[in-house]
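Presented below is the structure to which this report refers.
The complex appears here minus one protein chain, its other protein chains still in place.
Here the chain labels run A and B in written order, and each chain numbers its own residues starting at 1.
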Amino acid sequence: MALQSLDVRNVSARTSPPPSARTTLEVAKLIDVSRCIGCKACQSACMEWNDLRDEIGVNAGAYTNPPDLSDQSWTLMRFTEEEIDGQLRWLILKEGCLHCAEPGCLKACPAPGAIVQYASGIVDFHEEDCIGCGDCIAGCPFDIPRLSRRDSKVYKCTLCSDRVAVGLEPACVKTCPTMAISFGSKTDMRFAAEERLPDLRERGFAHAAVYDPPGVGGTHVLYVLPHGDRPEAYGLPRDPRLGGVLRLWRSGTARTAGVVTLFSVLVAGILHYMRRGPLEVPPERPGGKEA
Amino acid sequence: MTNHWTDIQNADVVLVMGGNPAEAHPCGFKWVIEAKARKKARLVVVDPRFTRTAAVADQFAQLRPGTDIAFLGGVIRWLLEHDAVQHEYVKAYTNAPFLLREDYGFEEGLFTGYDEAKRSYDRSSWAYQLDEQGFARVDPSLQDPRCVYQAMRRHYARYTPELVSSVTGVPVETFVEICRTIASTAVPDRTMTSLYALGWTQHTVGSQNIRAIACVQLLLGNMGMPGGGVNALRGHSNIQGLTDLGVMSHLLPGYLTLPTEADPDLASYLAKRTPKPLRPGQMNYWSNTPKFFVSLMKSFWGDRASRENDFRYDWLPKNDKPYDILQVFELMHQGKIDGYFCQGFNPIASVPDKAKLTAALAKLRYLVIIDPLATETSTFWQNHGGPNDVDPAAIQTEVFRLPSTCFAEEDGSLVNSGRWLQWHWKAADPPGEAKGDAEIMAAIFLAVRELYRKEGGTFPDPILGLDWPYAIPHAPSAAELAREFNGRAVADVTDPKDPKKVLARAGEQLATFAHLRDDGSTASGCWIFCGSWTQAGNQMARRDASDPSGLGNTPGWAWSWPANRRILYNRASADPAGRPWDPDRRLVFWNGRAWAGADVPDMRPDARPEEEVAPFIMNPEGVGRLFALGLMAEGPFPEHYEPFETPLAVNPFGKRAVSNPAARLFPGDRARLGTARDFPFVATTYRLTEHFHFWTKHARIPSILQPEAFVELGEALAELRGIRSGDRVAVRSRRGEILVKALVTKRIRPLTVEGRPVHTVGLPIHWGYEGLTKPGYLVNTLTPFVGDANIQTPEFKAFLVDVRKA
Partner (left out) sequence: MTAPREEVLLRHGNATRVAHWAVAIAFVALFLSGLALFHPFFFWISALFGGGPFLRILHPFAGVALVLVFYPYAAAHLRDNRWLPVDGRWVRNMGAYMRNEHPDVGETHKYNAGQKLMYWSMIPILALLLLTGLLVWQPWIAPHVPAGVRRAAGLLHAVGAFVMFVGIGIHVYAAIWTKGSIDAMIRGTVSGAWARFHHPAWYREMTGREPR
């Protein structure tokens, strides 16, 4: 077997389960928003490590630059000004893939192998197998993947799967000057996140909380949110879910049933033909209809 | 910094005022975050804008640009009124008990001794009462009305929360809440650190802003303490090294001052700069000035300097007036300068009033640019449309561009804000024909020396006599220069207590500046760097991160001036008996026989506590100065003066002076100041995390992260002018106009100042007409050509503008 750190738990559009004998440590990235100063070092590091260069754009009246995630910007500092309890807050969120335990993108993807969930929990896109349909974008509850205009492939944060595979932390974690981003096992990160809450509550953030939404089975990117009761103020969905429509749309059972039904028509036809023969014009008897 | 970056983690309160470290010093800011985590520290931010630092602060106050002294004066009054003072510290370690001369006084905004015609003070009354032996008189009870403590009380009595609020725009409740937080560190076991940067220095009262926080920190007993101090966050990675090495028009290396015309010979120079102790038994460290200075002369002139020829004192230039950057460009503007060498400097972007600078540069015969990048200064003569609409045909200045290296393309040391000299190694070869700055300067020097040798000229001696001992004369190495700064023994140096004991043999690198001599037996290019490259090798290259005390004190990591001391005045972290004020902060202490601890004690090692040698050893009185004597141009106590462009007609703190009465303003520039009638809004300039000054707009990633110039406007102001976020707007001052994008924000609110609304306009500075970002205007087009009264740092942080939709 290949690198254990790249053992696969799930693959898009698979017909059989991947090998699962080995277990691998589940990892997570913890983003403590209360320690984040929005310096964009993570954005730089992401560009440097992954050799991405977005356009030099314009200022549209915001600190958020580039204005949105793209095939060249896999992470982005999102700045929001909010009055919360009469106090001005400048909410800064490092936007990017959350690496869901139950990834909507993977569920929605029709291209075998284009989206892979490693046993570590990292959800990675293998663009070489991507067909550019964009269904993963529709399937993502966080609106993260972006289709490239240049090559019609979809891109997003890989959680530096290449670095993690060889025992390094993601580039954004390494660069973060205030150590607002940390990396480790999911268990440790969850613990570290919970440990931050008493301090935040003591500082007046009564609703500080850890963002690890159960609707997607939990995520491998966790946030400590000082205003944990208002994730949407940061730009995070309050209760992200895959949803019934997506589940039904991409239900393997339903699709298999559909295929079986289709082929049943074929089989029925054959059986019918065998049993009843063709419908032919009977030989005509003068002066009357066929019997 | 009196302390250092890692030490910030020890603070209980972090006061960020006059700076925005989360934005401008994100790497160092980690220690603020650490302080919050470890010490449950409270972060207090006072700033004209709700900054990235404010985004993670516990308390925030938005104040009007240029009113920091009003705020801090209010804090001083509040501390005194509420007795939030660390009394034992103040009594023993500050000049609070010192008696002031009877003729010292202050009235309606002016101190005694003002000469309106000269715009300067006769400072002789700003002094202590001296006894027969020349020592200052003191009143340890602090009751004498002439003592500094009482003078301070009287001075700041006017700074009531109500007046502070009315001038700064900070609501009284917010101000008082912040005072309470600051006051919580008046106890011995809590400290506050003050972090500031250009937000305090770039004012006409810049130096006094820092004096004000020094007073607050002395009253609270926070100087010398781990987690305390007054900490300047420097704006370049090596700007601390620049000042240390005296690359300023009035300095020599190691904070020795350049002679003036009033110092005709060595004796008079040294006499003025070698103070006598003002209290008995004090260390008065500047009494060693002759050792430092003579060693410097030996380093400059080598064997040619000797006692017989006054160590070639006559070869030093003697200034007739200060040649600060504003003075130089004023002279250039007057057509009195022929040529200008511009090395690692982009003055058209960094010195105020671009129109004046362009006119000045156009009067040069030649301009030499030594820089890795195509700076705006190097192309000031090119027409770039709106941002630089000049007529190249009308500019005859010949511009030479000498490409130099970037930091990663050379070996060397950088001195960080915490005074650490950290050696770094070359990582890449420079591109094209770029050369190191030392190599470029050496080539020019050797060519000029050759011309002097061949052709003579006016006073060739200092040029021909300069010691030039480098292995490759046209390319002195960083190691050679570093060894030279450290210094060496010219002859054997012996212990004065035991002449048989040789401290350093001739030719050896010196271990410490304590071994410097004033007889010519030592040479040192920068006495405070002595110890950085010893006989044991390059101390700056050390990388031992171990922290034996747990206080973030890492004596084996690089090397810190002076003497590898990490926290200045650290003797003050222990009480007069030598016991640490806070048992959890055992930095230095008296162990019964000597001073010991995690840091190098800032005290004579054998000075027994009973000797009462006070901790501020660089002052002749040994104590910290609440009253600055005659050292400051505009007064011994910080006093609020309005910026030179102010929305107010009178100074509410004193009728007789609206703005700094001692600040220099050239006649031509007075006419270029605007009034609130034409320019109703207060502008302040600043930097953003995404960029470093005017450099990183030449690099792609930072250009992606902040691609285009903008101005920050509050929602109320935007509504007033019908501006929406993303609109193109014109910002005008009396000196010019720039076009930028508008960023409308909740983070700047209108302030109520003297009963009327005052709007603040925020101008990040990073864009220009060179580089990869969208071409833009230099914000410098708007800024006023007036500086701090003491060191002429320009007033970039407070001036008047108008904003309209373009």
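By definition in this document, a residue touches a chain if its C-beta (ideal position, glycine included) is under 8 Å from a C-beta of that chain, and two chains touch if they have at least 3 such contacts.
Since we're looking at a predicted model, the values are computed, not measured.
Which shown chains does the chain we cannot see touch?
Its contacts among the visible chains are A.
From the listed residues A:Pro18, A:Gly57 or A:Gly134, report the one that touches the chain absent from this view.
Only one of A:Pro18, A:Gly57 or A:Gly134 touches the chain omitted from view, namely A:Gly134.
In the complete complex, the non-displayed chain touches which residues of chain A?
Residues in contact with the chain left out: 13-15, 108, 110-112, 129-135, 137-140, 143, 147, 149, 152, 243, 245-246, 248-249, 255-256, 258-259, 261-262, 265-266, 268-269, 272-273, 276-284, 286-291.
Keep in mind that, in the parts below, only the chains that are shown with their structure count from here on.
Using the touch definition from the top, list the residues of chain B that touch chain A in their complex.
22-23, 26-27, 29-30, 33, 36-37, 40, 50, 52-56, 58, 689-690, 700-710, 724-727, 741-747, 772-774
Once bound in the complex, which stretches of chain A touch chain B?
These residues of chain A touch chain B: 34-41, 43-44, 47-48, 53-63, 65-66, 81, 83, 88-90, 92, 177-180, 199, 202-204.
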